[in-house]
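Complex shown without one protein chain; remaining protein chains in place.
Just so it is clear, A and B label the chains in written order, and each chain counts residues from 1 on its own.
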Amino acid sequence: MKNKQKLLATPYFFWAVAFIIIPILMVFYYGFIDSAGHFTMQNILAIASPEHSKALFLSIRLSLVSTLICLLLAYPLAMILANKSVNQNQFIVMIFILPMWMNFLLRTLAWQTLLEKNGVINSVLRFLSLPTLDIINTNAAIILGMVYNFLPFMVLPIFNSLSRMDQDLINAARDLGANNVKTFCRIIFPLSLPGVISGITMVFVPALTTFVISSLLGGSKILLIGNVIEQEFTQASNWNLGSGLSMVLMLFIIISMIITAIFDKDGEGLM
Amino acid sequence: MKKVFSKLYIILIFIFLYAPIATLIVLSFNKSKTRAKWGGFTLKWYSELFDNQVIMDALYNTLLLAFLSAFIATIIGTMACVAISRMHRAWRTFFMGVTNIPMLNADIVTGISLMLLYLSLGMTFGFTTILLAHITFNIPYVILSVMPKMKQVNKSAYEAALDLGASQPYAFFKVIFPDLLPGIFTGFLMAFTMSLDDFIITHFTKGPGVDTLSTKIYTEVKKGIKPEMYALSTIIFVVVLLLLLFINKKPGKKDNA
Partner (left out) sequence: MSNRLIDLIGINKSFDNTMVLDDLNLYIRENEFLTLLGPSGCGKTTTLRIIGGFETPDSGKVLFNGEDITSLPPNKRQLNTVFQKYALFPHMNIAENIAFGLKIKNKSKSYIDDKIKYALKLVNLDGYEKRMPNQLSGGQQQRIAIARAIVNEPKLLLLDEPLGALDLKLRQDMQYELIRLKNELGITFIYVTHDQEEALTMSDTIVVMNQGYIQQIGTPESIYNEPENAFVADFIGDSNIIDSVMLHDKLVSFLGKKWDCVDTGFGENKPVDVVIRPEDVVLKEEGAGTLDGVVSHLIFKGVHYEMEVMAGGFEWLVHSTSMFPVGTKVSISVDPFNIQIMNKPESEDEEAVHIEE
């Protein structure tokens, strides 16, 4: 009888094999052959070429910086939120769901208007007699775009792990003599680590692989590894090279997935 | 003091997240065609919007895709949740692992992997290929929304229903399904929203001639965005905002944010 219910997973099983597993294997297949269909390592080794490795290192640098900024911005926010000083459900909808209904590309583009030499932000700065910002089409603008787009992905898992924490654990630490700082360092932060780690993964991976934010806010001169891969597929039609470079990216993704899995055994930190 | 600081911090984050949205709304009333200059107030873009066949087609595609992909993903995902919860550990780990792939993998890799699949199957890129892709990345959102509810389901109530003579499907729909409904609903909404906001995967799986709002905007970036786009986005945003406010204002829910 019970087997009947298990059969309900059949459609998903075939779907997952056809549209998740096989496509990933296709990337590996294309990554290991050349245009003539012979086995080669060239597509993967191509990452070592100056232009590719430059793009990769820039991607890593920018995504690390934006992940760090996201973490620093998100943790206090998640703590305030978990302390229930605001309506939580409404807040989550406000930061996470609602902005998505304004198209992601338009939202990111709007930063151009805000950041321009005579844009809104600089007008405000000038009004306050502060030095103006000139970051449009720079790495800084790309980092800003990353933080802007991915901040909610950092807030939610941290908020989840903080709000699930037993308040009595914090009380117990205080009871045993720990002040606010020690309670935070020894109890709150270590216990929120699964959330922090999955937040880091959920920001780092899309930031590392983006090509949209860099092409919208970085002008056409700054190439991230995502831009290189995108061009190989849509313009150069060199799928083999694109696949090979994607495999290098996947290596980073897999490493961060493994780290997440180690810290977050119950899948708690995920949304 | 602490409370003041908390409120201030939240307000700053809100400004950061909503400044671009406010900018877009302002731009939708801008007489000047360029983003950089304010040319005076106008409602012109709103009236011209509905005559712009290209934008209307993209809107239709976007909504249809979002609805169909969310709907199909909800059915497949919910069925899978019921089954997965009864499986042995090894199978459960397999399914949850596979479910996590599109969630954790980079969109660009998901996009190109599907593109390679379609290419090697010789499929024509168009509406169907986008739909298949959207269903694929939506199913995990449904599963991750429904699965927690599945764990909370009262198994004894289900067994009690069977004990009282209910058939398995009857017991399922009368006892378990109502408990899952909030999760299913959340999953559907998440899937719908994700589909609507997706650009990257659509970018790699679409064919010429078929556009969603996202891909349309991307091609317009270089030439300059048509102001009607801002008008349309503003309408969508305001409608959703009003809808959310309406839901939150329902009796019994206090608005204390």
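Just so it is clear, contacts are C-beta pairs under 8 Å (C-beta built on N, C-alpha and C of every residue); 3 or more make two chains touch, one makes a residue touch a chain.
If you're wondering where the values come from, they're calculated on a predicted model, not measured in any experiment.
Asker: Could you run through the displayed chains and say which ones the absent chain touches?
Answerer: Among the chains that are shown, those touched by the missing chain are A.
Asker: Of A:Leu169, A:Ala236 or A:Ile255, which one is in contact with the hidden chain?
Answerer: A:Leu169
Asker: Among A:Lys54, A:Arg126 or A:Lys182, single out the residue that touches the unshown chain.
Answerer: Of these options, the touching residue for the absent chain is A:Lys182.
Asker: Quickly run down the residues of chain A that touch the omitted chain.
Answerer: These residues touch the chain not displayed: 166, 168-169, 171-179, 182, 186-187, 190-191.
We adopt the following convention: only the chains that are shown with their structure count from here on.
Asker: So, what's the distance in Å between the C-alpha centres of chain B and chain A?
Answerer: 17
Asker: Show me the residue ranges of chain A that touch chain B in the complex, using the header's touch definition.
Answerer: 1-2, 4-9, 11-13, 15-16, 18-24, 26-27, 30, 73, 76-77, 80, 83, 85-87, 90-91, 93-95, 97-114, 116, 118-120, 148, 151, 201-202, 205-206, 208-212, 215-216, 226, 229-230, 233-234, 239, 242-243, 246, 249-250, 253, 256-257, 260, 267, 270-271
Asker: In their shared complex, at which residues does chain B touch chain A?
Answerer: 3, 6-7, 9-10, 13-14, 16-21, 23-24, 27, 35-36, 76-77, 79-80, 82-84, 86-87, 95-96, 98-110, 112-117, 119-120, 132-133, 135-136, 139, 144, 168, 189, 193-194, 196-197, 199-200, 203-204, 213-214, 217-218, 221, 225, 229-230, 233, 236-237, 240-241, 244, 248, 254-257
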